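Rest of the complex left out; these chains stay put.
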Amino acid sequence: MQVLESGIGELIQPFDLDEFREWNRTKKTRKLVDKRMTEQEAIRQFVYDGCYIGTELYGTVRCPMSLAREVVRQGRKNLRVCGQGVLELDLWLAAGIIKKLDITYIGLEVYGTTAALRRAVESGQVETCVEWSNGSISWRMKAAAMGVPFLPTRSMLGTDMLKYSAAKVVEDPFTGTKVALLPALVLDVALIHVHRADKHGNCQIEGISGFALEMSRACKRLIISAEEIIPTEEIRKYPDRTVIPYYLVDAVVHAPYGSYPGEMAYMYGRDEPGIKEWVEMSKTAEGAKEYLDKYVYGLKNHAEYLKLIGDERLQQAVELREKRE
Amino acid sequence: MTEQTYSKTELMICVAARLFEDGTTCFIGTGIPMLAAMLASKTTAPNLVPVFEFGGTGAILEELPRAVGEARTFHKGISALGICDTMETAQRGFIDYGFLGGAQIDPYGNLNSVTIGEHDHPKVRLPGSGGGNDVGSHCWQTIAIMQHDARRFVPKVDFLTTPGFLTGPGARVAAGLPPGTGPIAVVSTLALMDYHPESCRMRLKSLHPGVTVEEVVANTGFELVIPDKVGANAPPSAEELRLLRDEIDPEKLYI
């Protein structure tokens, strides 16, 4: 089972299984303590310059947009980012705070490629892009979540993706099948937005789970933002709906409309004009700066942001929600 | 009977939609593939099972999804799970088709969505593979949908993101990709292409209305296999256009 090929991409965040175990033993309490705090406190306490960070899911879908804005507001920089992202990572790129990317996809989906990514990468401001497929980056987190150093896949074989990644190709010793081995990925900080959490961090999600299960189990610090804070009795009534148990969580931030202008399944839909505003303004560096001034730097916190958006637009988003019918 | 007018994009979507096989599972990428899948499910493939990478399977496509994770991708769906489950379902051989876009395609159907120019100092940084590489690796058959011009149909992609036939016959299996998989068609703004069964090179199959072989050749940056008989793609029907304009993309995001 020798290594047949090795990607030349940098392993931006090397993995040490025993160190991760030791972290989980000593830095994560098993006690049911109250972890509620403001977004300012959570970002101040857990996000630091140069840390390896990721967000779940996508800027327009159940994404911790309020936390992502706070990271910019507090001026964190030189971030190393695990990136499949839409609005949230685009915002970070435009703010110039990303140094290295394990990139899978950063784009505006229906609105195409992003100018902020182009500016940041083509200018060399982002120093390194290591390539992974969406499946591969998720499996890298899944490896860490399983507590193993790697997972095999047939993704990326035969392509430049393999070459510009940090994966390795081996032959399966049982069947001779060629597989790529994906190194486990543990984030320093993960940001995940959920429908409901209790004060301890027990979380419920509706709709697709994206890669929330994997990411929540593959990070050293986990900041949860939640649309709603619910009593622990409610969690205990439906233990089969807890997808992220409290012991994984370091901070719980109450963030109604936390995914806005993106959506939250069964709660509110996308605000298309809100998204288009970024799409248009981010086409130039000046426009992006103006947007950041208006929606990030010029506001104190998420509450002020919601006030700026206004009840009427939020209510419109609620009208557009997916319904159980 | 009046002549319908339609755009090249509308035509491309209609030709792509007709390729969907009813009762199959189909990985749907962002953008044009979503419109084609919707049109297919409202016409010839009512039992199509759309699969969206972040977890939605079997949605009823009543409104156009604008993101691969939004609620419309699991609207009245049969399941809403996560990305690992979806990708692993493909890796186990359960996804029949994958519909993809890309910035460049080469004669072997390899796609590029990472960089134009050198990877480390790119002229243009594109969004990246996303699920594209996974779809091209694991789905049984993949279909690309592309604007047709010589900058996009290139002899060699700047960055091989999504595997087509790689370097040609046998190369996929030699690389470790699953036997029996690979690209089967390209729908462009000019024509429908398939691949020569022996050489694995892209081959013209049928032309869009009003397009000539010469026009396709002139807009293709590599030597396309031209068969003796080239077919003709039917123009959009009135019903196809109505569905596209009134039901599928009334906000005119794409058409």
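Just so it is clear, A and B label the chains in written order, and each chain counts residues from 1 on its own.
As a working rule, a contact is a pair of C-beta atoms (placed from the backbone, for glycine too) under 8 Å apart; a residue touches a chain by one contact, two chains touch by 3 or more.
Predicted, not measured: the structure shown is a model, and the values here were computed from it.
A.B. asks: What stoichiometry does the whole assembly in this file have, expressed with the labels used here?
C.D. replies: The structure file's complex resolves to the formula A x2, B x2.
Methods note: only the chains that are shown with their structure count from here on.
A.B. asks: Which integer distance in Å separates the CA centroid of chain A from that of chain B?
C.D. replies: The computed centroid separation for chain A versus chain B comes out at 28 Å.
A.B. asks: Which part of chain B faces chain A closely enough to touch in the complex?
C.D. replies: 30-31, 53-56, 66-75, 80-84, 87, 91, 110, 114, 119, 121-134, 137-138, 159-163, 166, 171-172, 174-178, 251, 253-254
A.B. asks: Show me the residue ranges of chain A that touch chain B in the complex, using the header's touch definition.
C.D. replies: 57-58, 60-62, 84, 86, 103-107, 109-110, 113-114, 117-118, 121-122, 124, 129, 131-136, 138-139, 142, 153-161, 164, 169, 177-180, 207-214, 263, 265-266, 269-270, 272, 321-322
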